[in-house]
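With one protein chain removed, the remaining protein chains of the complex are shown where they sit.
The letters A and B name the chains in turn, as written, and every chain counts its residues from 1.
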Amino acid sequence: MDFPSALQIFISGVNLGAIYTAIGLGFFIIYSVTRVINLAQGDFVMMGGMLTVSFYNMGIPLIPSIIPAVVITGLAGAGLYRFIIYPARRYSRLTRLLLTVGFVFAVQGVALLIWGWDFRGLPAFFNTPSIQLWGATIFGQTPWVIGGMLVMVTGLFFFFGRTIQGKALRACANEPLGARTVGVNIDRMALYSFIMAAGLGAVVGAMITPLTMTSYNMGWPLTIKGLLAAFVGGVNRAEGVILGGITLGMIEAATAGIVPGGYHNVIAPGILIVVLLLRPHGILAIVGKE
Amino acid sequence: MRMKAFREIRSKMSSVKLQNRVVALFTLVMMTIPLGIGPYPISVMVDVGLYSIVTMGIILLMGFAGQISIGHAAFFGIGAYTSAILTTHYQVSPWLALFLGTVISGGIAAAIGRAMFRLHGLMLAGITLAMNLVFYHLVSSMVNITGGAMGLMNIPPLMLGGFNFSRSFLTYYMVWIIAIVVLGFSLNLADSQVGRVLRSMNIHAGGSENAAQVLGINVTRYKVQVFAISAVYASIAGSIYAHHARVVEPGTFFIPFSVMVVIMAFLGGLRSPWGAFLGAGLMIGVRELLWEIMPVFVTGITGAYELIAYGVILVLALLFLPRGLISLVGKAFTKRRAVV
Partner (left out) sequence: MSRISRKILVILVVVGLIGGLVSCMPGAPVAASYKIGVVAAQSGQYAALGTQAIRGMQVYVDKINAEGGINGIPVELVVYDNRSEATEASLAAKKLVEVDKVHIITASDVTTITNSLIPVVNEMEVPGLGISGTALFDDQLGAWFFRPMGAEPDYIILNLDYLSQDLGVTKYALLVENSGYGQGGKVFLPQLSPNYGMTIAEEQYFDPGATDVSPQLTNIKDSEAQAIFIWGSSPTSAIAVKQAREMGITLPIVTTPAQVSPPFLAEFGVYYEMEPSIVAVTAPIDVWEQLPDTNPYKDMLREFAEAYQAKHGSRAAMWAVLGGVMVQFIEDGLKRADADPTNVEEARGKIRDAFESTNNLMTLVGVYTMAPDDHYGGVEINLVLVTFEGGRMVYLPR
C-alpha cells in the first residue's frame, strides 16, 4: 500500500475514533458518577443533530444553532435523571439500565413524531472545503470532529482533574459515603452528570450530522458503538475510553475496505471479547472498586 | 440468613408439594386453553410460550447466578439457524437439528462462561453484547450458508409421527409442553443444591457472594452451569421458532431481542422461574393492547405513538414493580417466609 492510501486510512480511523470516543465519554461521565449505564446516550447524539438541523432550517446560522440544541438535550438529560432514574435510586442497577431503555423508546417515538423518518443533513461548519494533504483527502467536517473531540477531552480532564466540582463528581462514584460526609450533594452531582453527558452527546450529534446525516433512529447503532469503545478501554478510566475509541476507529477504517462482506464487523466485537477475557477490566481500567 | 435456610429445609416438604400442585394445575389450564379460544390468540400464546422459555433461562442466570446477559439473542439464533440450515440444506431431521443446536449453544456458553465469570457485572454485559454482535454479523455475512442478510426461507415444519406442526394449534401444544418441562426443570434446579448455593450468593435474593466463597463452594462452576442451561433453553426456543415461522433473518436475533427478554425477566420477577410467563405475558399483552387501542385515539399512522406508549409503560412498570410481577403473586405463596 502506498503512503497516500495509508494516510487516508489513518485519517479515516482518527475521525471514526474521535466519534466513538466522544460517545464513549458520554457513557463514562454518567457511569463514573452514578454507576448507571445510559443506553440513551446515542439518542442524545441524535437529538443534538436533529435539533441543530431544525434550528438551522429556521434560519439561524449553523454554529449558533448548536446552542439551543445542546440546551434542550441537556434538559432532556436532566429530565431523564430527575423523573426516571432518581425515583429508582434504591432499586438495582439493572433496573436503572432498563429504565434508560424505556426512555429510548419514548424519545425515538417523539423524534419520529416531530421530525418524521427522513434523513436530515447539515453543511460542514463554516462550509470548510475538503483539503488535499500529501495525496490524501481530508473532508471538510473532519477537522471539526477531531478538533471538537480534542477540546472535549481536554475539557473533561481539566474539569474532573482540577476543579472542585469535578473532583466532587468523581468522589460520588468512588466513595459515596465519604463524599456525603464532606458535604457533597450526591443527587445534585448525579443530575449534573446527566446534563453534561446529554449536552456533550448533543454537541457530538451536531458535529457528525454534516458527515453522516441524522435520522430519528440513528441513536441505537451509535449507542452500541460507544458501548464497545467504553468496554474495550475499561469504563473505569477516561483514558481507557479514549484508547478504546481510537482503537475501534482505527480497526474499522483499516478493515473496512480489505475484509470482504460484513465480516469486518465481527472484528471489533471479537477484539472486545478477547480483551475482556484476557484483561477482565478492560485495557486500562484499575482493578478495585467496581 | 442461615436461619432462613434451616426454616426453608423444614418447610421444604410442604412447599414442594404445594408447588407440584401448582404446576399440575398450570399444566391443566394451559393444555385446555386452546380449546376455548380462537386461532389468533393461540398464535399469540405460541409467541408467549417461546419468549417464556428464553426468559426462564435469563431468570435463572440473573436471578440465581446473578449474572447479566444482553446477548441471549445469539443463543436463540444459534438454535434457529442450526435448525434452519440443517433441515433446509441437508435434510436432517428437525429433532436432531434441534438437539445439535443445543449442543452448540451449550458448548459455546460453557466455553466463554468459564473465562467470563471472573468478570464483574458490567464487563459481563459487555462480553455478551459482543457475542451477540459477532453472531449477528457472521450470520449476515455467510451468504451461502445462512442466506446472509436476507435469511433463509421454506424451513420445513416440525413433524412428529404423522402430525405436521405447522398449524398453530399443534405448535401451541408442542411449545407449551416444552415450556412446562423447562419450568419443571428450572423449579427443580432452584430447589436443588445448585439452586440454593446460587441463591445464597446472589444479591438479588438477599445473599452475598463472599459468604459462599468463604464456605468453600466453587461458585464459578455453578454459574457456568446455569449460563449453559440458559443458553440451551434459548436454543431450544430458537429451533422451534425456526420451524414455526419457517423463515429466519438476522434482524430477529439482534440486541433488541436480547434486551426484550431481559426486560421480560425483570418485569416478571427474578425470584422464580414462574416470572418468565408473567413477564412474557405482560410485554406481549401490552403490544397487543397498543395495536387495538391506538387506532381509537389516533387516526392515520400510529407507529410513533405506539413507540412512545411502549416506552412510558416500560418506565412505569419498572418504577412500580421493581421486583417484578412475581412479587404480587409471592405475597400469597410465601407467607411463611415473612416470619424472619
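Basically, a residue touches a chain if its C-beta (ideal position, glycine included) is under 8 Å from a C-beta of that chain, and two chains touch if they have at least 3 such contacts.
What you see is a predicted model, and the numbers here were worked out from it, not measured in a lab.
Trainee: Just name the one of A:V70, A:I84 or A:L112 that touches the chain not displayed here.
Mentor: Checking each option in A:V70, A:I84 or A:L112, the one touching the absent chain turns out to be A:L112.
Trainee: Pick out which of B:A110, B:L170 or B:V247 touches the chain that's been left out of the picture.
Mentor: B:V247
Trainee: Kindly state which of the options B:A111, B:I145 or B:I301 is in contact with the chain not pictured.
Mentor: B:I301
Trainee: Can you list, in ascending order, the chain B residues touching the missing chain?
Mentor: 37-41, 43-44, 47, 140-141, 143, 148-151, 153-154, 166-168, 245-247, 249, 251-252, 256, 281-282, 284-293, 301-304, 306-307, 313, 316-317, 320-321, 325, 328
Trainee: Which chain A residues touch the hidden chain?
Mentor: 2, 4-5, 8-9, 11-12, 15-16, 19, 108-109, 112, 117-121, 130, 132, 136-137, 139-140, 208, 211-213, 215-218, 221-222, 253-254, 256-258, 260-262, 264-265
Throughout what follows, only the chains that are shown with their structure count from here on.
Trainee: So the centre of each chain is just the mean of its C-alpha atoms; given that, what is the distance between chain A and chain B in Å?
Mentor: Whole-Å distance between the two chain centres: 32.
Trainee: What part of chain A is in contact with chain B in the complex they form?
Mentor: It is residues 37, 84, 87-88, 91-95, 98-99, 101-110, 112-113, 220, 224, 227-228, 231, 235, 261-263, 265-266, 268-270, 272-273, 276-277, 280-282, 290 of chain A that touch chain B.
Trainee: Going by the contact rule set out above, which residues of chain B touch chain A in the complex?
Mentor: 62, 68, 112, 115-116, 118-123, 125-127, 129-131, 133-134, 137-138, 140-141, 143, 149, 204, 255, 259, 262-263, 266, 303-315, 318-319, 322
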